[in-house]
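Below is a structure I'd like to ask you about.
With one protein chain removed, the remaining protein chains of the complex are shown where they sit.
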Amino acid sequence: MKIVKDGIRGSNNMFGHTHDEHFSIDCFAYKSKMNHWNPTYKVFLALVTIIMCLVLNNLFVSLFVIMAMTYLIVVKSGLNMREYISVMSIPFTFLLLATLAVGFDFSRHPAGEINMDLGYFYLITSKRSLLEMFRLFIRSYAAVSALQMMTLTTSSSEIISVLKKMHVPVIVIEMMNMIYRYIFILLELNNKMKKSAHARLGYCDFRTACYSFGSIAGNILVVSLKKAETYYNAMEARCYDGEYSFLQENKKTEGVHIAGASVFVAFLLIIWFATK
Amino acid sequence: MKSRQIKIIILLSILALSAGITPAVSAMHIMEGYLPPRYVVAWGILCIPFLAAGYFSLKKTLQRQRKTLTILAMAGAYMFLLSSLKIPSVTGSCSHMTGSGLGALLFGPSTVGILGIIVLLFQAILLAHGGITTLGANTFSMAIAGPFAAYAVYRICRKLKVNKKVCYFLAALVGDLFTYCVTSMQLAIAFPSETGGVSASFLKFLAVFAPTQIPLAVIEGLLTVITMIALETYAKNELSYLGFDVGVKINVKE
């Protein structure tokens, strides 16, 4: 009984987090109070911020970026603080574990500044490594915050339209638009199939679970290939002739935003200069 | 799957747990902001020739048969789905398929490169896996190195007349393992060990990822076999749509 229960819980947690939350990452962008801001502006603000974090590689700059991005998302975009923490907790744990691997080394000899005997080998590190690890963590976290600022306020279709303005080839843009749409169709399909497999005890033990997973994966691929043709017909029925053009709402860049971004970048440079 | 194999997987999974540090870089994504600027640029540039090749082959395919556009887009969405699906695992740690081996078998490695970079971008946007500045490095390891290795293994095995199921298994397995090695290398170059340099660091990252990545590669190999069998049973017709790729032509003929 317990196994079955576990299996069901597993299905809800398919994204490490609950299923709803996965969808809500995309959904926040539509609810955001920053949604009416010009998408190109938001994408560039995020990119410039990330690049500044990397190039300046300064602890204080990164800390300031984290604060500024939190402010933007919580105050300007109107995302609930609790929701924000829950969204950021995924990259936070990823980063924490990944930086741990950078900070420590393994060695047969206690060659480091700080050594921990683990029997066959030593876990070694140094103050410098630990500090480096901390800086790396903060820098990455700042960059992730900037990225999240973009994704939590800008819908994927708008991000794609920005890429189009940046002259990414049309085929790739078309492909991206379609993939984005199909992702949600397949997710829904997968959800349904998974539920029906659960209903027939398809996850009762590991072996069955593997088999169910493989069959569902294969089946979804079959169905999606079949759907692809129907899709193409539906597009042609509406006069599609090889050029995928989408209507987009025009969102103007406001002077205040540009000024704000300039002040922000200048401030980052000042912090960097002062703490160099 | 035999009970002995299950035992091996369980054993490896216990190892993974006991290792303690199971880096949650689950599908081997390097996070945003993790790589210093010069590696960002270097890996980005390294991807360009492969992506260009993929782009041109894609363009040629579309000129020949425009309908493949929706099929490829579906395939891209499918890769995203696969990589976001939690595969059954004993430990409960989250493990994901990369799907690159399967993709390479079905669509050929260069097309997977283009699809891969799009999928990775969506993963960064929608799931916060990976990032924009690390897109180059991630694309190289997951959408270029892995698929090319998988494809090469598949071709070689077919030439050697190895059983088809074994071919699929090995292709996906090697694809995954190669991705894992390349990612470890990328991290090692960016963060060389203080005492032992790049090589020591490389070994360290290999060791750290091994407990999750090796069983994962085995599972992915098995799942790829199951998926391919399902496809061959139910979707002979649909597979022939993908006939622009050699890998499938072989499958369809048989």
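The chains carry the letters A and B, assigned in the order they are written, with residues numbered from 1 in each.
Everything that follows uses one rule, which is that a contact is a pair of C-beta atoms (placed from the backbone, for glycine too) under 8 Å apart; a residue touches a chain by one contact, two chains touch by 3 or more.
Note that in this section contacts and distances are computed from a predicted model.
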{"item": "Name per UniProt, for the chain absent here [options: \"Alkylhydroperoxidase domain protein\", \"Cytochrome P450\", \"NADH-quinone oxidoreductase subunit J\" or \"Cobalt/nickel transport system ATP-binding protein\"]", "value": "\"Cobalt/nickel transport system ATP-binding protein\""}
{"item": "For the chain not depicted, the shown chains it touches", "value": "A"}
{"item": "Of A:135, A:181 or A:198, the residue in touch with the unshown chain", "value": "A:181"}
{"item": "Of A:38, A:155, A:190 or A:212, the one touching the omitted chain in the full complex", "value": "A:155"}
{"item": "Of A:171, A:235 or A:265, the one touching the omitted chain in the full complex", "value": "A:235"}
{"item": "Residues in chain A touching the chain absent from view", "value": "23, 26-27, 30, 35, 155-157, 177-178, 180-181, 184-185, 188, 227, 230-231, 233-241, 243, 245-249"}
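Note that only the chains that are shown with their structure count from here on.
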{"item": "Interface residues, chain A side, partner chain B - complex", "value": "6, 10, 13-16, 22, 25-26, 46-47, 50-51, 53-55, 57, 87, 90-91, 93-95, 97-98, 100-102, 105-107, 111-112, 124, 126, 128-129, 136, 139-144, 147-148, 151, 156, 159, 169, 171-172, 174-176, 178-183, 185-187, 190, 203, 206-207, 209-211, 213-215, 217-222, 224-229, 231-232, 235, 242"}
{"item": "Contacting residues of chain B [partner chain A, same complex]", "value": "1, 6, 21-26, 30-37, 40, 55, 58-59, 62, 66-67, 69-78, 80-82, 84-88, 90, 92, 94, 97, 114-115, 118-119, 121-122, 124-129, 131-133, 187, 191, 193-196, 200-201, 203-205, 207-208, 219, 222-223, 225-231, 234-235, 238, 241-242"}
